[in-house]
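Below is a slice of the complex: some chains, not all, each in place.
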Amino acid sequence: MSYTLEQLAAKVQGVVKGDSSIVIHKLGTLENASNNELSFLANPKYQNQLASTSSGAVLVKSEELAQLVDNAIVVSNPYLAFAQLSHLFVPITQGWKGIHQSVVVSLSAIIADSVIIGPNVVIDDDVTIAEGCMVGAGCVIGRGVTVGKGTRLYPNTTIYHDVIIGENCIFHSGSVIGADGFGFAPNNGSWEKIDQLGSVVIGDRVEVGASTTIDRGAIENTRIGHGVKIDNQVQIAHNVVIGDNTAIAASTAIAGSTKIGDFCTISGGVCIAGHLLITDRVHITGMSMISNSIDQEGSYSSGMGMEPTTKWRRTVARVRRIDEMAKQFSQLKKQVNKFLEKVDNK
Amino acid sequence: MSYTLEQLAAKVQGVVKGDSSIVIHKLGTLENASNNELSFLANPKYQNQLASTSSGAVLVKSEELAQLVDNAIVVSNPYLAFAQLSHLFVPITQGWKGIHQSVVVSLSAIIADSVIIGPNVVIDDDVTIAEGCMVGAGCVIGRGVTVGKGTRLYPNTTIYHDVIIGENCIFHSGSVIGADGFGFAPNNGSWEKIDQLGSVVIGDRVEVGASTTIDRGAIENTRIGHGVKIDNQVQIAHNVVIGDNTAIAASTAIAGSTKIGDFCTISGGVCIAGHLLITDRVHITGMSMISNSIDQEGSYSSGMGMEPTTKWRRTVARVRRIDEMAKQFSQLKKQVNKFLEKVDNK
């Protein structure tokens, strides 16, 4: 895995400034890269690091910036170029090839020739896995599941029966797709389970983080659009619908039947109530609680940042009495206005 | 899996209106069901969908409503009836029967004849699994565990040593029962582990969601009552006690030694501090923080819903200065009252 600067520039339609023959072995940060590493400048606030960087070359967005280092690739979007070049430097992540002999696979499963399946994977009846897929060790793929081509399941991922997965998806370890939605009917003080008869349908190019859970629908399907990116520890309840290219950061929970639009970005630690409609291009900041539908694109928040605990306690004590304060304020205002009116009328 | 309307009505003590011989293949929603599907009307706000539904029949709660569709089953509680009928339409979720040959089971384990154990399950010494249980592929059941009859463990569930599980429970994939509670004694700036010597005892008819964790007790046991329903990604710390029929939604965390009563409903994203007592029939709304015991039944909250970010920032800035505002207000009130008093006394 080493490339000349010229080769890398060609991959991202960039222009080399400096020595195009130098060999790059790795990607690095401006701060710590060594002279056989390529780094990037995406955020102008780090521009002063160009003077001191030891990196072999830097991805920059103008010739002017390129002047500040010995070797550079000039591209319109250095961050995107960096992402594209990152694909060239992925190490071999696992040593298994083909279908490991320990795999338990149903006779009725259809597995394409090029599929790699790690040790101790279990594949139930009527599963279809398309070409180019990788299934990590210990994964369990339930009855009737379909996996589109080029999809990767990291070890110990669990896919329940009848889930449909698109092409070029990535599922990280510990993710669970298609477990029962949380549905019960009250029955004389106890709970009658509502068997969850829908499934989960996942589009193409979806990434699902480690320990993330996406529940199957109660009657119809939970649906995840194309290009959706979901971080770790996210909970997506039954019958949720997520639009294309929406990104959801870690530890967020979305309750049942909520529909989220396309191109939304949801930060970490957010809770979204059930049965809501969130339109396209909504951004939700960290730790917000969403309890109403959102029909206007834009940014929404309800998280409140920390203060020193002693100050915060005084704040909370005042907030708890804000209703009383507001009433007293209203009364005082009336009193004052009435008095001033009287004075004016004299 | 198909039934006449008459057969389905009999299962839920309902009365058929219309053609009792039509055959139902599936359950569906009022909005999308086709003519061989049965749907239900539980929430009056969807009543107008009765006119337009294409479903073969509808579960309704009165003859009056039954008049609005061609075929109906009249029952006192359509939602409960729907839950009961859902059990009839569960597909075969896995193709394995009996004990798969790849299972690693200790010679000292006692497994009832009717138990189904999927591939690559590992069962340690002195485990007892009662009749009618299903253990999904890749589950690991630790030394000395007892599983009551009819309990289902979905794939890749992990049960630590000595956990006791009741009858007819369901554990979803990625759930971990009996890991060590988080207990350490400070020791000169580092932490001395307190080995967790208790276990977890789980009642009958408990459901545990995907990636949910229930820790073993430090000295005594963590205890989950009968009929408790726990959603995905829930954390239950050591020595927590949860009363019968309490339901806990996703991504909630309950800290150590807290006792929660019977028939409570805890919404998603809630955090409950340790060493608290929550009485019976308490409802906690989403994303609340519970840092005091609750001795009165009723509904409790502390989550604050979102606003547009720019407005929210102004709100937060004001809240941070509320203590100062309250003091100034108090001063102004005194000033005004003193002045008005003086005026009155003239």
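Going by the order they are written in, the chains are A and B; count residues from 1 in each one.
Here is the rule we use: a residue touches a chain if its C-beta (ideal position, glycine included) is under 8 Å from a C-beta of that chain, and two chains touch if they have at least 3 such contacts.
It should be emphasised that the depicted structure is a prediction, and the values quoted were computed from it without experimental measurement.
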Oligomeric copy total, full assembly; chains in place: 2: 3
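Rule of thumb we're sticking to: only the chains that are shown with their structure count from here on.
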Can you check how far apart subunit A and subunit B are, centre to centre, with Cα atoms defining each centre and the answer in Å? 25
So, in the complex, the side of subunit B touching subunit A is made of residues 26-29, 32, 77, 79-80, 82-84, 86-87, 89-96, 100, 102, 118-120, 136-138, 154-156, 170, 172-174, 205, 207, 209-211, 227, 229, 231-233, 245, 247, 249-251, 263, 268-269, 286-287, 303-310, 312-313, 316, 319-320, 322-323, 325-326, 329, 332-333, 336, 340, 343
Touching subunit B in the complex, subunit A uses residues 104, 106, 108, 120, 122, 124-126, 138, 140, 142-144, 156, 158, 160-162, 174, 176, 179-180, 182-187, 189-195, 197, 211, 213, 215, 219-220, 233, 235, 237, 251, 253, 255, 271, 273, 283-285, 288-292, 294, 298-302, 304-305, 307, 311, 314-315, 318-319, 321-322, 325, 328-329, 332, 335-336, 339
